[in-house]
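The complex appears here without one of its protein chains, the remainder shown in place.
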Amino acid sequence: MYSDKVMDHFQNPRNVGEIENPDGVGTAGNPTCGDIMKLYIKVNDGKIMDAKFQTFGCGAAIATSSMVTEMVKGKTIEEALRISNKAVAEALDGLPPIKMHCSVLAEEALQAAINDYNERLTKKNNE
Amino acid sequence: MYSDKVMDHFQNPRNVGEIENPDGVGTAGNPTCGDIMKLYIKVNDGKIMDAKFQTFGCGAAIATSSMVTEMVKGKTIEEALRISNKAVAEALDGLPPIKMHCSVLAEEALQAAINDYNERLTKKNNE
Amino acid sequence: MRFVYLDHAATTPTDPEVVKEMLPCFTESFGNPSTLYKIGREAKKAITLARDKVAVAIGAKSEEIIFTSGGTESDNFALKGVAFANEQKGKHIITSSVEHHAVLETCKFLAKNGFEITYLPVDKYGIVDPEDVRKAVTDKTILVSVMQANNEVGTIEPIAETGKIVKEKGIYFHTDAVQAIGAVPVNVNDLNVDLLALSAHKFYGPKGVGALYIRKGTRMMSLINGGHQERRRRAGTENVPGIVGLGKAIELAVSKMEERSKQLTFLRDKLINGILDNIENVRLNGHPEKRLPNNANFSFEFVEGESMLLNLDLVGVAVSSGSACTSDTLEPSHVLSAMKVPIEIAHGSVRFTLGKNTTEEDIDYVLEVLPPIIKKLRQMSPLREGLDLNV
Partner (left out) sequence: MRFVYLDHAATTPTDPEVVKEMLPCFTESFGNPSTLYKIGREAKKAITLARDKVAVAIGAKSEEIIFTSGGTESDNFALKGVAFANEQKGKHIITSSVEHHAVLETCKFLAKNGFEITYLPVDKYGIVDPEDVRKAVTDKTILVSVMQANNEVGTIEPIAETGKIVKEKGIYFHTDAVQAIGAVPVNVNDLNVDLLALSAHKFYGPKGVGALYIRKGTRMMSLINGGHQERRRRAGTENVPGIVGLGKAIELAVSKMEERSKQLTFLRDKLINGILDNIENVRLNGHPEKRLPNNANFSFEFVEGESMLLNLDLVGVAVSSGSACTSDTLEPSHVLSAMKVPIEIAHGSVRFTLGKNTTEEDIDYVLEVLPPIIKKLRQMSPLREGLDLNV
């Protein structure tokens, strides 16, 4: 049911783990719905230099987490905000219909991490 | 579904045909119900000396016709009247439940033939 | 002794090629198609492939094919499924008086549940007039069900015409194509049907598996509730070997239809002419031309069907007297009755249905053994020409 690309990212997920002193952290989902994604980003000069994730979830949840961290690296914040769940799914050669919500989760986690980054920035600027 | 005995009487029916100048003729059933039996008897001294049948019907109808003609031969009229449908069925080592009505038909045809004989006798005696 | 099987309308032997495709599903790719691991995915793929084959065979989309346990379930599903999902629109259903029991008994059940059923008459050949369908439609009609080909007398109904009329009226149309697959072209769009029932064992597939075509958008209720198999329309672990067998069988049936049809028509006509020429007081039931290529149904006057059948069995010839499903009833065929065949003549009906393995020698054999059987039984019969039968 999963594409080869999904299976590759599921078996060999990229960017697993935490970033120490991240510039932004975002979480999406919750354990009762069966998937949680936690995304860490390191930003430099408005560019995402590094991204890591921790995920509790199904094969698609792990693969989309892996893929989204790959996709954001090197992108500016604005570019990263334009990464849609569909783009993540497409980059994985598609997802089964009932698993599309996992790509939504990835998009949400990324946006939460960016929001967190923006908030920290505002806070810092206001200090 | 039929016993070997039924199949034997079906394949090699005994006493098929008409009796010329019979002493009694009886018919049971009708073509719309799918079975008709016509039974002929020749009586001498109150004893059935010969019996023949013509039957339009299923395997069981033919076999019971054949069996009942065999059973009545040599019997007195009283004895013949006591031949029940069950006795015919038993003599054939049984009939499938849905075919028991064929044995009823055989009993009815026999009784009709005996009635006919009795009527002719009464008529003759009254002449 | 020669064995001549001429009851292919009752069931067919499973094609060895079909059995071969089924075998690995029992012991190797035996997974449950709902599971995620390898042999589960393999099983899923196998039924997807079979679904595609069925879809191609009848001109449908794959997602419009639902696998069932056979023709009877498919007919039940079609009728009850549409009836109970659309009863707020109306409770009137139109069908014909020559349908298979799978349809008629389901209609009886629906009648007990408040539906009104119109049973259309047929002409002497068993044909349902499309104009009668048009006239029977009311504003309460939700479903019309007419079979594509009759299982007893082999008559082929004008389904495309009927379908056109039903479509214009915006009503659902079901056809029981159980006897049609592999015998005549079956295309759901040409036929204008919304639902179509088929059964594998009638075209050299296994028993216990069938399918229902359900046109996209058709409002249906499930007949069997449970797991989420078959797009949630039919629950239960899929009969993987059966479904794979059905797929292979329908593929073969359709690809070989033309060739087989020609051969069957030739042999059937040889049988028909041989019987009509050599036996007196016999009539062919059903339409002379609009009939299944493998069906020859006769009434032999003055003799009863079962006794012919048993005598033929004793010489190795397997035929049926009326529908096989009803051999345990004593009622004469409802199909022949609807065609106004007199009841005593209906009792003398025998159905010969040929198959892909039937040979000319088989037909010669039947033509050799049949006349003496008829003769013997007629000699035993109290009935004869000119006799008032209602003794």
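First chain written, first letter: the chains are A, B and C, and each begins at residue 1.
The rule is simple: a residue touches a chain if its C-beta (ideal position, glycine included) is under 8 Å from a C-beta of that chain, and two chains touch if they have at least 3 such contacts.
Note that the coordinates shown come from a computational prediction; the quantities given were computed from them, not determined experimentally.
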From the list C:Gly227, C:Pro342 or C:Pro371, which touches the chain that is not on show? C:Gly227
Specify the residue from the set A:Cys58, A:Leu81 or A:Leu121 that touches the hidden chain. A:Cys58
Going by the contact rule already stated, which one of C:Gly154, C:Gly242 or C:Pro293 would touch the omitted chain in the full complex? C:Gly242
Filtering C:Ala55, C:Val184 or C:Val209 for touch with the omitted chain leaves C:Val209
Touch rule applied to chain A and the missing chain gives residues 2, 7, 10-11, 13, 16-17, 27, 30-38, 54-59, 61-62, 98, 101
Under the stated touch rule, tell me which residues of chain C contact the chain that is not displayed. 5, 7, 10-14, 16, 19, 23, 26-28, 30-32, 34-40, 68-73, 75-76, 100-103, 105-106, 108-109, 199, 201, 206-209, 222-229, 235-242, 306, 309-310, 312-313, 318-320, 323-329
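What we mean here is this: only the chains that are shown with their structure count from here on.
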With centres defined as the mean of C-alpha atoms, identify the chain lying farthest from chain B. A
Note: chain C sits from chain A at a C-alpha centroid distance in Å of 57
What is the distance in Å between the mean C-alpha positions of chain B and chain C? 40
Residue list for chain B, restricted to those that touch at least two other chains: none
Per-residue overlap in chain C, given as positions that touch at least 2 other chains: none
